[in-house]
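The full complex has more chains than appear here; those shown keep their coordinates.
Chains: A and B, in written order; residue numbering restarts at 1 for each.
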Amino acid sequence: MANNDLHILKQLMREFADTRDWNQFHSPKNLAMALSVEAAELVEHFQWLNEEQSRNLSQDKLDAVAHELADTLLYLVRLADKLDIDLLTAAQNKMKLNNQKYPVEKSRGNAKKYTEFATDS
Amino acid sequence: MANNDLHILKQLMREFADTRDWNQFHSPKNLAMALSVEAAELVEHFQWLNEEQSRNLSQDKLDAVAHELADTLLYLVRLADKLDIDLLTAAQNKMKLNNQKYPVEKSRGNAKKYTEFATDS
């Protein structure tokens, strides 16, 4: 697994923080805050667009959004590392639960079901 | 790259949404909102803890946090997929910028520098 995506990013973030002596700032509490701030910077790009516009971003906007996605992912990887959580395993386990909770036949195209999915996670 | 982490999760999310006909809900605008909500659910676990406590979570708390990290990552992967953004490349590019912006010798253990890093991204 040494060369998979999340491992590569984990190592980049470790080295970045270690060489700057920034581990002192990287408590899980602080990293969770930073992650949510980056997620909000992502939201900011979409807040006044309608859904159709959000599907058709200009290249400039796409580049800006890619930066925010990157920041969010990097803090996510860093937080998981500090808590010793394996992100891939956690995400795969969550998808198994989602598949059980929302059986295909009952959930198909069902906004109501979807809304429940959205709100009780 | 077909069996790397982020690709695996992208495929899981595609199949999950496709079989349920949920693409209609997955506009980038909506996915960005959902991502930020999951990030906040993560923050909620830490809001009344001090930093030291946040480094020493119980196993139950860790399991709950792992679920929120998973949800956040899954929406992040899904949003990137809908925008056709390669997350690994975006994150690696961002780290190159961060390395240029915060030279090791000037940034070492420097809270002020760090704060600037934090606030002008």
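The definition used in the following text is that a contact is a pair of C-beta atoms (placed from the backbone, for glycine too) under 8 Å apart; a residue touches a chain by one contact, two chains touch by 3 or more.
Computed from a predicted structure; not experimentally measured.
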Check: With 2 identical chains placed here, what is the total number of copies in the full complex of this structure file?
Finding: 4
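Basically, only the chains that are shown with their structure count from here on.
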Item checked: Equivalent-chain rotation between chain B and chain A, CA atoms, steps of 5 degrees -> 180
Check: Cα centroid separation between chain A and chain B, in whole Å?
Finding: 3
Item checked: Residue numbers on chain A that touch chain B, as the complex places them -> 4-9, 12-13, 16, 19-22, 24-25, 27-30, 32-36, 38-43, 45-46, 49-52, 54-55, 57, 62, 65-67, 69-74, 76, 79-80, 82-83, 85, 87-88, 90-95, 98-99, 102, 104, 107-111, 114, 118, 121
